[in-house]
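Note that one protein chain is taken out, while the other chains of the complex remain in position.
Letters A and B mark the chains as written, and numbering starts fresh at 1 in each.
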Amino acid sequence: MTLSGTLLSALVLTPGTVGLLLLLLAPRDAKSLHRWAGMLASLVTLGLALLAWSRFDPADPAFQLVEARPWLPSLGISYRLGVDGVALVLVLLTALLQPVVMLSSWKQIDDKVKGYVASMLILETGMLGAFLATDLFLFYVFWELMLLPMYFIIGVWGGERRVYAAVKFVIFTLAGSLLMLVGILYLGSLHKASAPGTWSFAYEDIARLSIPGGEGFWHNPQLLAFAVFALAFAIKVPVWPLHTWLPDAHVEAPTGGSIILAGVLLKLGTFGFLRYCRPLFPEAWEAATPLFVTLAVIAIVVGALVAYAQKDLKKLVAYSSVSHMGFIMLGLFAGTVTSTQGALLQMVNHGLSTGSLFLLVGVIYDRRHTRLLEDFGGLARVMPLYTGAFLIATLSSIGLPGLNGFVGELLILLGSFRTQPVAVVIAATGIVLGAVYMLTVVQRVFWNPLVHEANRGLADLTWQEVTAFAPLGLAMFWIGVYPMPVLSISEAAIRRLIGG
Amino acid sequence: MLNLLWLVLAFPLAGAVVLLAGARRFTHRTTAAVGVGATGLSLLVALGVLASYAGRHGEVVTQTLYRWIAAGDFSVEVAFRLDPLSAVMLFFVTFVGFLIHVYSTGYMHDEPPTAFARYFAYLNLFMFAMLTLVLGANLLVLFVGWEGVGLCSYLLIGFYFEKDWCAAAGKKAFVVNRIGDFGFLLAIFMAFKAFGTVDMAGLQAAMAADPAAAARWATPIALLLFVGAVGKSAQLPLYVWLPDAMAGPTPVSALIHAATMVTAGVYMVARTSFVYALSPTALLVVAVVGGLTAVFAATIGLAQNDIKKVLAYSTVSQLGYMFMGAGAGAFTAAIFHVFTHAFFKACLFLGSGSVIHACGGEQDMRKMGGLRHHMKATYWTFLVATLALAGIPVFAGFFSKDEILAKVFAAGAGNLHGYGKVYLVLWGLGVAGAFLTAFYMFRAVYMTFFGSFRGGPEAEHHLHESPGVMVWPLRILAAGSVVVGFVGIGFFGPRFNLFERFLHPVAPGVEVEGWHAGPALEVGLIALSVGVAVAGILLARRFYFGPDAGAIPARLATAWPRLYRTVANKYWVDEGYDAAIVRPTNRLAWWLWKGLDTVVIDGVLVSLAFFTEIAGDLLRFVQTGNVRNYALMVLGGAVAAAAWLLL
Partner (left out) sequence: MMAPSTVHFVILAALLFGIGAAGVLLRRSGIAILLGIELMLNAGNLALVAFARQHGSLDGQVFVFFVMAVAAAEVAVGLALLVAIFRKQQAIDVDRLAIMRW
């Protein structure tokens, strides 16, 4: 058997297996063993992801490196993995962020290290699996697999109100995903009712079905099925007004949890819209476009304004996520190839910029145990490296040309202007507002006189923190200056998904 | 040589990277060598490129580096374009930029090494961004430079970041510019939607190929582009950031906020003149905004006491002139004024920097005076540049400003696009502005250099001429303020106007048809504008020179206290914006958070959870704990199920 036959399985299962082995076998207090094992597993996964990239043919829109094994054949459930351009981009993002997360938690998590590392690794398996699964049921399994580790990460290693935040996160997510399970089962039954008469949940089988439409909402199976999928994804994104779990989860989650939450978990929502909602329910998608474009625009503007009102740095970044994810939703629903390419690129960009913002907020929180803007000021004098890193992340986040954020926002807005000009005009104000709230942060944290004595002796970034930020910073410049590698691997797949 | 064009940009970029990387280790000497060296090499390459370009008669040379973005049907390359327009800009940006780098090594010498390196890194980065803006072959590369200079401007205004007003001024500059960028971006989107390209040449060709679409889209695209120009070039109503930007080091004000970046808006209008030429409405808007700004800013300049603020409002006002010229269809005249303005305004700012340097950081002209005895070179160069700005013949500003006024008058007299009356009014405003300009500039000269020193004996003791690295750039720029005007003399007809002939192929201008000024009228117009300038100078002399200097203005201020306070407080525009936009936005943001997000949305969701809890609270009473009750329920359930099945 060649390696390509099992490459994706190896990619998906490596972190989770290491995580389980750690849980079962490793002694409780061998902290550095846990850390190194986690780091190593993340790096191996990254290597496997890069290997998958090297074997990937960007011109081919179909799933590649496919694996298919029957699982519950009587119900048509199978273990199927495959990668297309869209999934590959997000897999690479996930694999890149995971070592960063491990580094960011190296010393910061000192309690129950084993559980933390294992949770992170199992979470990674869930995320990678959800991106790579090409069987709807398997997708659902991986989707729910992500929930538990994240629940523990927030609930065990989180801040003061961690239990509230963790429960809120789980209830929101479950409310959506259980309905999605009903939708998945419906699609499977529809396959049974159609020509071959067998159950199947394979993505390509389902995609061939034409799902009946109908009058109104309750008598329109396609719209109903779309709605249950969309609800699950919309909560994950999160689409305004389903976003209120996000600030709480971010504020309470430990730094590593926030990075993964913002960097990858939210992308599963937008990925779901692109991979499942759009190709499976084209008419329903069409019908829902005005609604989602409106919500996206509201998210952009309201998210930015609410971010501006925040006093807690982490909450501010969390609300900025709501605004940025609004851009992605706009790009997806505007529906042109350009805007969808922009949306996918922006998923990566948001992972990089917001991920690094959370990383950097964590750095300052470790030192000062506060995140309130008013407790800082003048940090540029004492922490020049940190200031530089934060400034790069900020500029990336507000879409300065030369950095990654600009390319994504540009493609989204430019592509969307064809079909949704009014929405683009309103959304573009989000670019102004983004500069307002992020530069306010820079001004109040790094500039102004150094008034708090406690800030005077702050240490600049350690080598460990620099190493954690460096890959993200480099990726920001790289995508900003030369985004073609990302754009070209995804173009064929996106054309297939949106039928463009 | 032409294919080395990219090197012009590469040197400053490399300089910036090296300086940022080595900021903590470099000494002053190393930093200065790297920073000035990078710009110097860039200047040399630029001169070489321009020399080999000189023989090409307006040809457009494009250098494509690589494909930057391609997605769907959108594709854009990193490409640079050398044509007469960008050649002019390339020349003075590298030339003035180099001089200001040299000057900065003296001006910033007291900064600690790290800050010194940071300063030159930003300055080099600015040069890179500005050259990208100038040379960009498509709207997107231009926009990259556009945002890049905005970033550097932000960083340099906030260079003394520990002073909260500097930090605030930097943020204000960036945010106000972003409002303009909002328009610029929408213009790009619209151009792409309508014509499928953002490349300058491609856009021009597409508009020529489809006149109907061009006519339909020209006005919105031109107006949106102008929104961007208004932000970057500090025109009404977005000019408010520029006076505050004076918080940055003075060489920065000279380079970014006088000579180069703020003129980017004018450059952009000239660059896209093929769009503006199709839209009478857009031209009129440009002219009106420019004319109003020219006079409005000049009146504020009358009552400022901070020497840099006077120059800042003067810059806003002069930029207004440039837009007024562009709005009259005279794009070359506008660029000509950009060109001459770069020399004399940079000279003025650097001169003010020299003064501030001598006065130990003091910027208030009421605490200066008599400085001509202490700093001769600074005084003479400042005077020459002031004469140029005031529009006195043989000095550069005279030729360019007069060219603009002549073109606006022609647009008025020739009834351009049927808006003749508006253009005539604008011409009147322009002449009035020329009077105000001469007045406030000589007010500054008299207050600073004449009379006796008012800053106290301690400070007087420290007065000194600046070192050679600062004085020589002043001398060169002053010389430039005299000579550069001669390349564009319009009086003897187009044949002698080398500048216009050079630029004509790329920015042809809108011809006013059916009207031509006779020689007598032209002489009359020139006499008028020189006359008002001289009148302004004489009035300033009467007010601010001699034993009772300042007495008349003081009397006027007491006679009309309201008027005086309104002007001195800049018409309370900042306060107005604060009350009308900033604070409502803050309130809205707070309300959206605490009201909408926390109470309404989370309230609904929390109340769902609450109802679940209530329901549980009520239903738990069903659990009596009495086994026989449960049995009864089971029986009831079984009977009900049986009944359901049977009936």
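Just so we're on the same page, contacts are C-beta pairs under 8 Å (C-beta built on N, C-alpha and C of every residue); 3 or more make two chains touch, one makes a residue touch a chain.
Since we're looking at a predicted model, the values are computed, not measured.
The missing chain, though absent from the view, touches B when the full complex is examined. Within the set B:A212, B:A559 or B:V627, the residue that contacts the chain not displayed is B:V627. Those residues of chain B that touch the chain absent from the view are 620-621, 623-628, 631-632, 635.
In this text, only the chains that are shown with their structure count from here on.
Averaged Cα coordinates give chain A a centre that lies 38 Å from the centre of chain B. On the chain B side of its complex with chain A, the touching residues are 20, 23-24, 66-74, 114, 140, 143-144, 147-148, 151, 154, 158, 161-164, 166-168, 170-171, 174-175, 178-179, 181-182, 185-186, 188-190, 192-193, 585-586, 588-590, 592-594, 596-597, 601-602, 605, 609. Taken in their complex, chain A has these residues touching chain B: 171, 241, 244, 302, 305-306, 308-310, 336-339, 341-342, 345, 378, 380-381, 384, 388, 395, 400-402, 406-407, 410-411, 413-415, 417-418, 421, 424-425, 428-429, 431-432, 435-436, 439-440, 442-443, 446-450, 481-484, 487-488, 491, 500.
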